[in-house]
Each structure stands twice: as C-alpha cells, then as structure tokens.
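Before anything else, here's the structure in question.
Every protein chain of the complex appears in place save one, which is left out.
Chain naming follows the written order as A and B, and within any one chain the residues start at number 1.
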Amino acid sequence: MARQSLAARAAQSHPHLLQVFWYRYRRNRLGVFGLAIVVLLLLMGVLAPWLAPHDPYATSRDRFLPPLSPGHLLGTDHLGRDVLSGIIWGSRVSLLVGFLAAATAMVIGIAVGAISGYYGGAVDAVLMRITELFQVIPRFVLALLVVAFFGSGLGKLILVIGVLSWPQIARLVRGQYLSHKALPYVDGARVLGMGSGRIMFSEILPNVTAPIIVTASLDIAQAILLEASLGFFGLGDPNVPSWGGMLNNAQDYLRLAWWMSVFPGAAIALAVLGFNLVGDAVNEATNPRLREG
Amino acid sequence: MELDRGPAPAASTEPVLEVVDLVTEIRSVRGPIRPVNRVSLRVGRGQAVGLVGESGSGKSMTAFSIMRLFPTPAARVVEGRVLLQGRDLTELPESELRRVRGNHVGMVFQDPSAYLNPVITVGAQIAEQLLAHNWPGDVEQRIAELLTQVGLRPEVAKRYPHELSGGMRQRVSIASAIACDPPLVLADEPTTALDVTVQAQILELLAQLQRKQGMGLLLITHDFGIVAELCDYVYIMYAGEVIEEGPVDDVFEQPRHPYTQGLLQGVLSVTRRDRVRVTVPGSVPDLANPPSGCRFHPRCPRAMPQCRTAPPPRVTAGNGRTACWLYESDQGIGQQRPGGSHDRTNDGSAAS
Partner (left out) sequence: MTGQTMDQRLADANKRGSTPAVPGSEPPLIAAENVRKYYPWGRTFFGAQGQVRAVDGVSLELWPGETYALVGESGCGKSTTGRMILGLEAPTAGTIRYRGTPLSELRGDAWTTFRRRVQVVFQDSYASLNPRKTIGQSLINALVFSRAVTDRKQARERAGELLADVGLTPPEAFLDRYPHELSGGQRQRIGIARALATNPELIVADEPVSALDISVRAQILELLQRLQEERRVTYLFISHDLAVVRAISHRIGVMYLGRLVEAGPAEQVFENPSHPYTEALIRATPVPNPREARRRERTILEGDVPSPVNPPSGCPFHPRCPMAEPRCQSTAPPWIPVGDRHYAACHLVADRNAGPGVGPNPGHAKPAR
C-alpha cells in the first residue's frame, strides 16, 4: 500500500524547472516586451544583409534626405548614406560588443567570485581588494585612454569593456558561493571526495545561474551603452557602422538633420531598455521570495 | 508536576471557543485545496486542549482560520462558524476582528523573534498591546506584573529582543499574549524551536498560567509527549479533518481510530527502551487531490470496501468521538457524554 502511494506520488507530473520559469516569466508584461525587443534586435543583426535596403557604406548625392523620403525610410546622412541601413548594420556591432564584453566579464567575474567565496580567508581578502581596485577605476575614462593609446579595433573594445565590467559579477558570485558552501549538499559532495574545482563549477555553479543571468543582461546593456559612448566620441572602430559612430557624425548637423541623431539614439535607448527589462523579469521569475507553494 | 485536570472537561465547562464545521479553502494553481475540512472543536474555560497532527494535517491552518490570520491571501474561510464566547468571528469585519486578536485571544507562535519587533524594547511591545486594547490600569505596572508572571525580571522591559535568549523571547511573547487577560490563548508549536530543558520551562509556565488564570488554551503541536503532559482534551487531525477526539487519558489508553492507534503504538518514550516500529506506512496525502472516502484509507491497515467510497461517520466512542467506519455498528454502545457537545454527535454521516 505504501509502495503504491509512493509510486503514485512520484508519477505525478511535475513541470520541468524551465517550464516553471517560463510560466512565471510570461506573467511579467514588461519582461515579455523587453524580450521582444531583444529578439527583434538579434534578428535584425543576423539578417542585416537581407533586411537593409541599402549598403550602409554607399554614399550618394542624395544628402540630408529627411525621413519618409522615397527609398530612404529614415532619411540619409551628410554623405547620402541610408540611416535605416546604418541602424540595421549597426545593431551587429552593438550586440557583438554587448554579448562578448559581458561574456568576458562573466568568465573573469565567475572565476574570481567563485574562488573568493568558496575558499574565503586570505584568498578572499586579496581577490576582493583587487576587485575593489577595478571597481574604483572610472570605466569610461580608462576605456577612453586605452582606445586613444592603442587604437580602436572591435576586439580591443570588447576586451576593454569586458575587463572593466567583471567586478560586479565577481561580488555577486562571491556572495552566492558564501551562502551555498554552507549548505549540506556541498558538504555531501566534499564527503564524497569531490575536488574543489568540481564542487565550485559543477555542483554550485548551476545553482547560482539565475542571479548571474540577471547581472549579465544588465551588463550587456551597459556594454552597449559604453560602446556607443566611445563611438560618439569618435573612438569606435571606424571600419564598421555603429550606432555610436552614427551619433558622432550627427554631432555637426544636429539642427540641420535631426534624424541623423534621433534614430540611432532611439535604437541605443531601446536596446538598453530591452536588456534591462529582461534582466528584471528574470530576477522576478527566479526570486524565491516571490515563488508560490 | 501535577496538573489539575477536571473530570470530562469538555462537557463540564462552558465553552470559550467553539468551532463548528469550519472549512478553509486555498486557491492554487492546481485548483482549490481544503486544508481545513469540516473541523469542529471546542475549548472550555480553564481547559487545555491539544490539536495534534503531522505536517499538512491542517492543525496550524485551523488556528489561522480561527483568527483569520492567513499566511497567504489565497486562503479564506468558506463555511462554518467560530464562536468566541458565543460571538461568531466569521461574521465580524476585519477591523473588529483585529480588536478581538490580542484582547480576547492571545497568540503564541513557534518563532517568537518573527513576531517581536527587533528595534523596539520588550516593554514597549507589551505596552503597544495594552494601549491598542485600551488597558484601563497603569501600563508600566502591568508590564512589570506580566514579566514577573512569566518568570522574567521587570528590568527585562528595557531590553531589546536580540539581547534575550530564545526561551526568554518566548516568555516575552507569552507575556504579550496574556497582557489583556484573554479568556483564550492559541499556542502554535510554542516550544518546537526551543531546547528541551527550555521547552520544559515554557510548558511549565503555560500550565501554571492556564491553571491560575483559568484561561482556555488551544495548543497546536505534533508532539504527543507535550499533549500528554499539558492537555486535558485532545483532537487529532489528519489531512484537514479531525479524525478522533477525547479526554487525553482515554485517547492515549484506548485510541479508536487506526491512525491514532498507529501513531501511539509507534511513539517513542524516553522512559523505556522502545523498539522502532513502523505503525503507519506511507506518507500524508496531497491535499489538492485527497483520497476518496476516508482520507486515511490508503494507509489504513484495517481499511474496508466502504472506506474507499464514502467518508466515515463521526461516532461517539467512550468519552470521545472518532470518524471511522469501524465503529459504525457500535453507535450508541459507546458511553454517551453527559450534556455539552451532545448536539454534534451523530451528524457526520448525514452531512458529508
């Protein structure tokens, strides 16, 4: 009888964790909106060659065409280049920098945070001082300096932004590891003889992914903003079209051609907003305090 | 320790609290759940009543339902009456009920630190309680009196909760519960978070207060030892329903319901070397999808065909009552309880 009820209980269908997550996420309208923005941006970046009506580099005699001109939905710039095509191609740079810089930051941040939190003691003290050191450096100024001295390739840009963004993640991950290492399942793994590396990355890490994803999506937004800011000051990669670069060009024609600045600016704002909303919604959907039953 | 236990207490005293066919429902993703299903109980003046059950039995939810202090907004009382000294609490608006809590019903919980404000001194918290309910006398003096009553020095009034040990905090929350001399105290697992030597102190204190002040005590616990030590009358809950009730001595000596029998046979005592025996197999059912008929039938060693299909009748057995098909034929044979709650005796089978 007991056996029967055990089996019956176990056989009850339980939704997978991801299903539960999506169920909760879906109820957050702003989160769904943010996710839609992010998905559209990704599609835009991937499908740029097919979506863009013009070659973003192609200059023409049709300079300063206003929006809604025939063939140029968002108008043209001072060299007669199509603004819409620039925005579509520019999304590639923004997303690439955003994702890769955030990934760089995550790799460093997770490694530092995990080691710091798991080992504690002197290791923790040293790593946290280094983290603080990186945190007090004004990111934008250092990024400016690096690009000014070493030139502005896309790779360098990603590396600079990534290296400057990890401390936040490191601190977050450290806190998570501090609390998780005190839980019995970690002791259980130690008693089984698992090595520290294995425990840190195969046992604990899967349990702390939710807050990491939250921070990562906020980091992507920040990286996009930072890249655009550098571009605005003319320090972006000059060989690829980017939103920041478009803003840089627009500086001189603010009164003459408002569309040159407004549309790239709106694209940046929308992208940042999208990633922020996704981050918030993931946070809400995974926060244990908001969970029911 | 010798506790005064009146004879057949449930019948002999006027009730302070009478709960009649209470039903509480929680709306959930998987449909409505009834953690409290037609629960009836009574606490007489000066009587210590135990409400025992395992987790998920609905014992705590019954207490929450009495006070309408639900842990989730999805819960509400859908049927039944809660009579406190004759007044139906289910009909009171929230504002009036707030006056009843604390003033007429004192409450003691498992974790006192969750209910004590950490930034307010102990004295101020008790004063708040007194002032909220318009205590007529001198508040300072009353606080000192209360602290002494619960075995603390009056100076403790100036301390903050975090400066006190777990046992002292529980004493403070008892002082606050009895501040307005309520006729009834609800205690939900008041000693579960405490060490055993401190638990003994708190149980002794509750017994003393209850005896001296003649208040009714509804003690919610999972521990049969505590019931045996402190209570006069006991209700046993399973899966949201009261399945047996009776004077403590009777229930412990001659349990009627197979669930109670199993639990008591398996219970371990510190005073003898018991053998570990599995007397109740399986685990508690999922309330979202309770078993048909008698909710205990899948785990019951004496289950009969009708147990699967129809809810059991509530029958009088000795000085108590039980909800079980085994005793259906015994109806009337069991000794009838004189007076009192007689009206509720054989209504179970018809109503459900």
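One rule holds for everything that comes next: a contact is a pair of C-beta atoms (placed from the backbone, for glycine too) under 8 Å apart; a residue touches a chain by one contact, two chains touch by 3 or more.
As the structure is a computational prediction, the values presented were derived from the model and not from experiment.
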{"item": "Sole residue of B:S113, B:Q201, B:Q254 or B:Q306 that reaches the chain not shown, by the stated touch rule", "value": "B:Q201"}
{"item": "Of B:V23, B:A124 or B:V267, the residue in touch with the unshown chain", "value": "B:V267"}
{"item": "Per the touch definition above, residue among B:L97, B:A124 or B:V284 touching the missing chain", "value": "B:V284"}
{"item": "Touching residues (missing chain, whole complex) on chain A", "value": "3, 6-7, 9-12, 14, 17, 183-185, 187-194, 198, 203, 206-207"}
{"item": "Touching residues on chain B - with respect to the absent chain", "value": "1-3, 54-55, 165-168, 195-201, 203-204, 222-229, 248-249, 252-253, 262-264, 266-284"}
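Everything that follows uses one rule, which is that only the chains that are shown with their structure count from here on.
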{"item": "Chain centre separation in whole Å, for chain B relative to chain A (CA means)", "value": "53"}
